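Step one of this worksheet: look at the structure below.
For this view, one protein chain was removed and the others were kept in their places.
Chain IDs A and B follow the sequence of writing; residue 1 opens each chain.
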Amino acid sequence: MSADAEQRLAEAIERMPLVDHHAHGLLPDPTEADLLDALTQAEHAASVADVFDSGQGFALRRHCAPLLGLPSFASPAAYLAARRTLGADEVARRLLRASGIAAYLVDDGHRPDLLMADERMARLADARVHRVARLETIAERVLAESSSGGEFVARLGPALEAAAAEAVAFKTVAAHRCGLGLDPARPTAVEVRSAADVWSASERAGAGDAGPAASARPRLTDPTIIRHLIWWALERGAVLQVHAGFGDADLVLEASNPARMQALVAATAGTGGRIAFLHCSPFVREAGWLAHVFPHVFVDVGLAVGFLGANADSVVREAFDLAPFSRVLFSSDAWGVPERVLLGARLWRDAAARVLGGYVADHGWPVDEATRIAEGVAWRNAERLYGRRFVEA
Amino acid sequence: MSADAEQRLAEAIERMPLVDHHAHGLLPDPTEADLLDALTQAEHAASVADVFDSGQGFALRRHCAPLLGLPSFASPAAYLAARRTLGADEVARRLLRASGIAAYLVDDGHRPDLLMADERMARLADARVHRVARLETIAERVLAESSSGGEFVARLGPALEAAAAEAVAFKTVAAHRCGLGLDPARPTAVEVRSAADVWSASERAGAGDAGPAASARPRLTDPTIIRHLIWWALERGAVLQVHAGFGDADLVLEASNPARMQALVAATAGTGGRIAFLHCSPFVREAGWLAHVFPHVFVDVGLAVGFLGANADSVVREAFDLAPFSRVLFSSDAWGVPERVLLGARLWRDAAARVLGGYVADHGWPVDEATRIAEGVAWRNAERLYGRRFVEA
Partner (left out) sequence: MSADAEQRLAEAIERMPLVDHHAHGLLPDPTEADLLDALTQAEHAASVADVFDSGQGFALRRHCAPLLGLPSFASPAAYLAARRTLGADEVARRLLRASGIAAYLVDDGHRPDLLMADERMARLADARVHRVARLETIAERVLAESSSGGEFVARLGPALEAAAAEAVAFKTVAAHRCGLGLDPARPTAVEVRSAADVWSASERAGAGDAGPAASARPRLTDPTIIRHLIWWALERGAVLQVHAGFGDADLVLEASNPARMQALVAATAGTGGRIAFLHCSPFVREAGWLAHVFPHVFVDVGLAVGFLGANADSVVREAFDLAPFSRVLFSSDAWGVPERVLLGARLWRDAAARVLGGYVADHGWPVDEATRIAEGVAWRNAERLYGRRFVEA
């Protein structure tokens, strides 16, 4: 009977729609090198073997190969050949639709120039696509259009409001820019203006050195301006997604610990804004505690689920430790290629079925209760957090 | 045969008396809001769902509901109704007695004004209650009675001695006040006096501002005075309980890592005092290493066991990794409501039976040896550490 209960839970989880509350767009026609690079957090894939002989690589061969008409655990060479034969759109169509994701919240802050339009992704996936606005990207665009710190400050507010009108949430990559150990205080207007002056001057000096043609896109690393953006988003009652935990080598791992942000989280508890810590591994337990003690904090374990492969259970389990279950979310954090979407969804379903199935079998959880908890993570908690219907009735 | 060995181990663990070497008192007649608040580390429970839809909440519905005459996994509403019907004393009596805890070491440092007298708790529980004296609370009481830093220093020693006469151990909440990253050096008398002058003056200034009626209880956060208290306790050969790891949002999570205290632990190795790191999650492995390399260090995994619910195994397992088995202790860290006592005991027994049962089944541990190790954690190690008989023969 217990094996039957676990089976019923696994089937229920299999059928659930998912809301991927944090993903990125897809490359329209990735080369093999693009594909390999998109399958690692290293700057470039060191080799085919590095990508395929890994937790994620084994999961890819197991789960994606059959969707391309290959046997499970087909060789990397056979997989890459099948991908070429089918073409990027057909591969995307198959993998995205097999994921069971009904809606994507897409952050286009990382190399949007390379990625397909939302409409095309929505069509391939047969799913809805919503926008998450990355605060640093908005600020960088405004700075590029401003000739002084004063102009930047004047233009920033309207630019943020315009982004807010089109987005369901904001996102910060403070972890990549200055670390999460931010001063909790809301910066004053004078502090923001002063920081903007310094940033503007330093970007123009850099552009000046290299000449106009070489002028690089501005890069925001100033913690005062980043804190200003964070406070702005939370004070308007928005959901702020915060990258936490591992990512690419552009971040300092220790500084990406969500616990570093504790003082700022505490300071913003009364704003009406909500904070969703994304991914968090290897600091899932720290993030779970923040969700436990602060009612405006949510957590997901995206990214790690896809990369850990067979050990995805470990992070899915940790997410249920201290966080109230209603504040745990699903995401893939996929970027560039549909394999990462499929793996994010497939591995979460399997891990959730195993972890919660174990709690049914060994800890007496009624299967209906376990199903309800899984459903919350799959899509209901996201609908409540973002205040939107993402899944069709 | 292996399943039989596991069964014998589980039965032995079920019958063991427990010494809860770190708990708190109970609220005499909690309202529903009190109950919910006592079941979270958040300042206030955000909602009934936040408390019940969680690892601890599911464990509560599973294990406490039947003790109130309800089916396992009764609804939160049914549970709260049954609690009202039975009354606080009857609920406490049932849950405390079902825990199998023979003795409690009670730290009354957190809101003692709200909690019932030890004698009443002992009667309800049919167990012994011993006292743990919280160093910061003693110092704060002394400061409130002193009109200068000099008077504080003069009164402190006698007050500590008086507390020592009634307590089986001391406790520090340095993690909540200044973090565990303390300078290892024993403060000099001049340093203590100077810090006392500053604290005394600042408390009197604060009281003066608000007027005498509003004068708040002093709060000790000065690391020099806290170090003085720690050295004092250890140099007199006492057991010093040190809160480590997660708790309420009053502590900075990263600063509660017991590894932060390594230098002070090393410096006090020759004092004759012993240090018991309490709870420690998510830093159980760090605490286990400290116990491994320093013979005066002990660890427990209270608090987390109750809150993690179905995943309590993870912390119970980690406590056996590096710490010598004779230096692992049991506690509930329950505060306010008997549910936390019952869950601390129930989940520890189940987790210990599963973890050690797995070591019997898969790693060849003889069931008698596994039973002996469990018995050490359950009560024998505490009797050795505190040098007292807590359990009746």
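As a working rule, a residue touches a chain if its C-beta (ideal position, glycine included) is under 8 Å from a C-beta of that chain, and two chains touch if they have at least 3 such contacts.
Keep in mind the model is a prediction, meaning the values are calculated, not measured.
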| remark: Given B:Y104, B:F152, B:W199 or B:W365, the correct residue touching the omitted chain is B:W365
| field | Option from B:D20, B:E140, B:D222 or B:E286 whose C-beta touches the chain left out | value | B:E286
| query | What residues on subunit A make contact with the chain left out of this view? | reply | 40-43, 46, 49-51, 53-55, 58-59, 62, 72-73, 246, 248-249, 252-254, 281-282, 307-311, 314, 354
| note | On subunit B, the omitted chain is touched by residues 257, 259-260, 262-263, 266, 285-286, 289-290, 292-295, 317-318, 320-326, 358-359, 362-366, 369, 373, 376
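Here is the rule we go by: only the chains that are shown with their structure count from here on.
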| request: Determine the centre-to-centre distance between subunit A and subunit B, using the mean Cα coordinates as centres, and give it in whole Å. | output: 37
